[in-house]
Every structure is written in structure tokens, then in C-alpha cells.
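Report on the structure given below.
Removed: one protein chain of the complex. Kept in place: all other protein chains.
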Amino acid sequence: MSRHPIRASALGRSALVHLTLGGYCLLVLCPILLVLLNSFKSRAGIFDDPLGLPTTATLSLAGYGKVLGDAAVGHMFVNSAIVTGVSLAAILLLGAMAAWALTEYGFFGNRLLALFLAFGIMVPIRLGSVAILQEMVALDLVNTLTALVLVYIAQGLPLAVMILSEFVGQVPQELKDAARCDGVGEYRIFFQVVLPLIRPAVATVAVFTMVPIWNDLWFPLILAPSEQTQTITLGVQQFVGQFATDWNAVLAALSLAVLPILVLYAVFSRQLIRGITAGAVK
Amino acid sequence: MKQKAGWPALVFLAPALVIYTAFSAWPLLATLRLGLYGTDDVGHVSFVGLDNFRKLLFDEHWFGAFRNAMVDNVEFFAIHTLVQNPVALLLAALLSLRGVRGAAAYRTVLFLPTLLSVVIIGFTWQLILSPLWGVSEKLMTLVGLGEHFGPWLGQEETALRTIALISVWQFVGIPMMLIYAALIAIPEEVVEAAAVEGAGAWRIFWSIRLPLILPTLGLVNILTFVGNFNAFDLIYAVKGALAGPNFSTDLLGTLFYRTFFGYQSETGSATMGAALATLMFLVILSGVGLYFLVIQRRLQRIAS
Partner (left out) sequence: MNALLRPTAFAALALLSVARAHAGTLTLESWRTDDKTLWDTVLLPAFTKAHPGITVKFTPTAPPEYNSVVSARLASGSAGDLITCRPFDVSLDLYKKGHLEKLDGNPALANFPDSAKVAWQTDDGKDTYCVPMASVIHGFFYNRKIFGELGLKPPATEADFHAALDKIKASGKYTPMSLGTADQWDTSQVVFTGIGPNYWKGEDGRKALIAGKAKFTDPQFVAVWQAMAKWPPYLARGYQAQTYGDTQTLFASGKAAIVPAGSWDIAFYQKEAGLDFGAFAPPVQKAGDPCYISDHADIGMGINTASKNKADAKVFLDWIASKEFADLYTNKATGFFSLSKFPIDVQNPVARQMVGWRLQCKSTIRLNAQIMSRGEPSMENELWNVNSQVLNGKMTPQQAAERIQSGFAKWYHPAAK
């Protein structure tokens, strides 16, 4: 991308900005649109005319019929939602608490503990899979959503703590001192003074902690593959593996998997913006 | 200035520490310890000291695989650093400009691929690049580049680069968001002061905003580094654990998967896998350590 100085008028600059952003947006949207459009076509239509819109001849909902008729798709969504939601809430709360403890209080081993937690960012948690599975068997948590939640909390805490620590450290000393002078207890200081101030960071951490959990394939496969506990990602993967040659079923499955993510993100994204702008305005 | 620690400190810290230790730290340490053991034919595990590491570093077959994966991983990281991060910077910078209409809509769209699971992305791109389905071939012909089309995912020379670019397509949103958050955190007064002095948008960006977000750029680089050297899912979804063609898409993550859990008739060895995991950890540790000790400090200094 060339970066020569822009001396054009405000209009020209605005055009360039929109061209770049819009262009990249197209690169993002086209593959997804391609999948969505073709999911409504018959096999022949997909194969022979991939770039075309579904015509009256090729329009077909057979793919969707197969997916929706197949497994407990709704149930899988609920599983994913529960696992992601509970893990996320726990990561944010426990992470913020830990970040606060590590940055605010001086005690022996403080830096060591911070390093201990940072350790978790660098080593893929999958390395410990066999040991984790054995633990879950011993605790009789195999094929439960609880197992997934616990593992995801452990997985998400290091990065959350690291990022939140940075923001917690920026809370103005005067606010804390003032609160303490007023005799406010430590717990109240955390929940009522600090937590609201780090909301933008919490929102950002939420968005990109939520994603790896929702999309994770590995742990549902190893820890909770039973029909009652299957997540939607695992379900789609099994489906795709099973119907690899049934293109309209696969494309329908992929489309259905994308839609709720879009919805979820639309909801969260407003929170995110609000959080960020609130922080900036402060 | 740190507050004196009391019960509150413990209450705040304990839950996170307990869960993390029980389900992340301890299993990982148990696995690293496993690297010092060997498995025989019947599955008996016995202490073998550094024998696994000797094999990994000196045995021609093992070291060949390890070196290949390392080289691939470095190339994978290089592509991300050269493509993903500058693109993210550009997009974030454009989004943070004042008065860009529809910025929120752009932001939502640009972050979208990050939300999609690897299964979706892997299959979608495999389909698009498939010579059988012909979509990319048709698109390239439309712009007159028809003859340049090739089965990139199937050719040794181009497979890794292609998957790396797919990965960039997927993950550009994360560094974009981080940089964007940092950019809008820059106090308005600083920017306004410079504008008043007559600095153009470009100069403002280059001499004021960029230096101020250098720590964030550093963070982005580190996260990219760690993410790339742990990468596995996309390769697995597109190429399978065997990371073909001819191991040209093999990363440390896929090598680890095959070593630990086996692949087809090759029985997995938890102990060799654990040894490999230890090496991966050391690689990542040295990269991160080097970074923090040397570069991050300089960036913080420039920024303040």
C-alpha cells in the first residue's frame, strides 16, 4: 500500500478512506455471501454456476431441510451459548479481580504470580489434554458442559488478567486514595470505583475471549462429544465431515452457523462501542 | 504505590488462581514432566531423562520434521507480520479518523471473519480456491488473470503462503481492534495542539499517533507471535493433521498433534509429544522473553 502524502481536499481524502475500507469490506463479505447464496441452490446449480444468483431452476432449500431436520441443532446452539456465556462471565469477573489484586496490592510473590499466570498465554492448553481428561474422569465431569466451562476459564484467564492489569493500573491514584480516606472498604472500591472505569477494556476482552470459546473444536471433541453436550462448532464439523460431498447441505450448515454469530456480535458490538466511547469521554 | 495486602487481596486472587492452576498450569506441568519419560511398546512409561530431546534434536527423522515445522512456522509468522499487522494498522487508522461516516458499520463488518469458526473458514476458502468448483478461476478470468490460476492449496511452493493469507483474512480483526482502541485513547488535546500548529493529517499520524501506540503495536506483535507458533486449527481444517502437500504446511502445532495423538497407523507417543511441547514452549518463551526485554522497553520509552 503506498503511503504518499495526501494533499487532496477533504472530499478526496474521504473518498480514499471509504475506498480502502469499503474495498476490504468486500474482501471480507464476498466469501461469506458466496456461501450464503449457494446454500439456496441445488447441487447442479452450485456446481455449474457458482457465481450466479439462485434462479428459479436452481433454487432449492434441500440443504436447509437436511440440516434442520438432522440433529438437535437448536440444542447444540444452547450448549454453545451456555458454555460461552458462563465461561465469559467467569473469566471477566475472576480476571478483573485477579488483575486488581496483582496490580494494587504489594505482597510477597506478587510478580511471580503474575508471571505464573502469563505462562498460560504462551503454552497451548491443548498440551495438557490427556492430563485434563484424566482429571475430568476422576471428577466425573466427562460429557458435561461444566468440564468445558472450567477448561475455558483456565484458558481465558491469563490473557484477560494481562490486558485488564494494564487498564487497572491506569485508574487514577487520587480516586482510590479518596475512596479509602472516606473509609470505603476494599471490596466496594473494586466493584463500585474500579470496575466501571475499566469497562472498555472489559468489553474488548469479552469480544475476543468469546470467539475462541464459541469456535473451539478440540475440547468439545475430547471432553464432551456426547449428543447432549455437543456444541454447534463440533456439530457443524461432524456434519461437514459426514456430508462432505453433499454441497448444499454443507453450505446450508455453514450459513446457519454464521447467522447467530452475526446476531451475537451485533448485540455485543453496541456494548463495545458504548464502553469504548464512555471510556474515551471520561 | 501498592496498597498493603490483606484478606481482600486473597479473596480477589484466589478463585482465578485455583481454577487456572487446576485446569491449566498443573496439566501443562504434568505434560512437560512427561517429556522426561519414554513409552515402550506395551505402554509402560519409564524415566528416560533427556533421551526424547536427544532424539528430537539429533535423530535425522525427528529433527528433519522439527526443523521443517520450525521453518514453516517462521514463514507463517513472517507473512502475518508483513501482511496482517500493517493492514490492521491501516484499517484501524482509517476507522479512527474523525467524521468517517458508517465507521461503526465498517468496524462490524471488518471484524466478522474473526468470529467465524475455523471449520467455516477452512471449508469456505477450500471451496473458493478449489479448481473443481472454479469460482476463483472464473473471478480471475474476469480480471484477465486466468492463466495465473493454480491449485495453490495443493502445491508445495504455494500451500503455506495461501493458508497463511487465509489466516490473515480471518484474524486481521483482532489487531485492528486493539490498535483502534489505542488510537481512540489518545487524548484529543495532543492531536488538536498539533493541528493548530498546522500539521497535516499525515504528519499527525506519523509523528504523534504512531509513536503513542507503539506499545500496542508491540503487544500485537507478541500476540501474533504466540498465536502463530501455537497455530493448528486452520491447517487441520484445510489440510488435515498430515499438513500436506509433503509437509509443506506443517507447523509445530500440527507436528505436535501427530506426535502426541498419532496419525492413522502411526501410534502416538504422549512422551515424545510432551518433549516436543517442551521445545515449543522454549521457542515461544525465548521469543517472548527477547521481545519483552529488548523491544518493548524501548517502545515504552518512545511512547512516554
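Going in written order, the chains are labelled A and B, and every chain counts its residues from 1.
Note that in this section a residue touches a chain if its C-beta (ideal position, glycine included) is under 8 Å from a C-beta of that chain, and two chains touch if they have at least 3 such contacts.
The model shown is predicted, which means the values in this text are computed figures rather than measured ones.
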Where the missing chain makes contact, among the chains that are shown:
A, B
Hidden-chain contact residue, picked from the options A:Phe208, A:Trp247 or A:Tyr265
A:Trp247
Out of A:Leu29, A:Ile82 or A:Leu133, the sole contact with the unshown chain comes from A:Leu133
Across B:Val100, B:Met140 or B:Leu242, the one contacting the chain not displayed is B:Leu242
List every residue of chain B that touches the chain not included in the displayed model.
18, 22, 41-43, 61, 126, 129-132, 149-156, 239-242, 244-247, 257, 261-268, 270
Note that chain A touches the chain not displayed via residues 47, 129-130, 133-140, 142-143, 221-222, 225-227, 237-238, 241-242, 244-245, 247
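The rule is simple: only the chains that are shown with their structure count from here on.
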Round to the nearest whole Å and give the separation of the Cα centres of chain A and chain B.
16
If we count contacts the way the header does, which residues on chain A are in touch with chain B in the complex?
1, 5-7, 13-14, 17-18, 20-22, 24-25, 27-29, 31-32, 34-35, 46-47, 50-51, 90, 94-95, 97-98, 100-102, 104-107, 110, 113, 116-117, 119-132, 135, 150-151, 153-155, 157-158, 161, 173, 176, 185-187, 190, 200, 204, 207-208, 211, 214-215, 217-218, 233, 236-237, 240, 250, 254, 257-258, 261-262, 264-266, 269, 273, 276, 279-280
Considering only the defined contacts, which chain B positions touch chain A in the complex?
1-6, 8-13, 15-17, 19-20, 22-28, 30-32, 86-87, 90-91, 94-95, 97, 99-100, 104, 106-120, 123-125, 127-128, 133-135, 138-139, 169, 174, 177-178, 181, 184-185, 200-202, 226, 230, 232-233, 253, 256, 260, 270, 274, 277, 280-281, 284-285, 288
